[in-house]
Every structure is written in structure tokens, then in C-alpha cells.
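One protein chain omitted, others in place.
Let's look at chain A:
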Amino acid sequence: MQPSLILRSGRSAWKGPYFVAFSNLKQALEDNVPIRTNARACTILPNFVGVRFLVHNGKDYVPVAVTQDMIGHKLGEFAHTKKRFTYRATKNR
């Protein structure tokens, strides 16, 4: 993890990154079962790499596969909450 990411986040360095301890992390890595979570604010730690998540976006759970490059970012960054507007001629379709 880049130390600068913590420093730039505005959070006190002594607290370390905010994260949620997933109890089923080890098992998920072995069985390749996605972890269903609402913790969008959870920082992606180095030991999350390779785990699949289902992150809540306010409506449903979006699959997120964690890679090496995502370390230091939050889970919520990869589950988009906004849908792009598309015009439909009639509402009842």
C-alpha cells in the first residue's frame, strides 16, 4: 500500500486505514466465494487481493474482483452508485 494514500486521505496517520475485519476472508480466498458486504468505506488491504466481493451500491450488490492495483482504495469506489441517463420514449416499457 502506498503510504501517501493514507497521508492524502485526510485521516490521522496514527489511526491507520479504516477497514472492516471480514471473518470469512480466508475461506473466501480458498473457495472463491464472493463476500457480500455493505462496507463501502472499507479500505482494500493487501490481504484482500484475489478475493471477490459483492459490494452494495444502494440498490443491489455489484461484483468487485480485487487486484493488486486497487490496494489503498475503498471498496465503494468500484461499485458505482449512479446509472447513466438514457432516454426512453415511453415509461411503461
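Simple rule for what comes next: contacts are C-beta pairs under 8 Å (C-beta built on N, C-alpha and C of every residue); 3 or more make two chains touch, one makes a residue touch a chain; residues count from 1.
By definition in this document, contacts and distances are computed from a predicted model.
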Key: Undisplayed chain, where the name is taken from the UniProt record, one of "RING-type domain-containing protein", "EKC/KEOPS complex subunit BUD32", "Small ribosomal subunit protein uS13m" or "Proteasome subunit beta"   = "Small ribosomal subunit protein uS13m"
Key: Positions on chain A contacted by the hidden chain, ascending   = 67, 69-70, 73, 76-78, 80
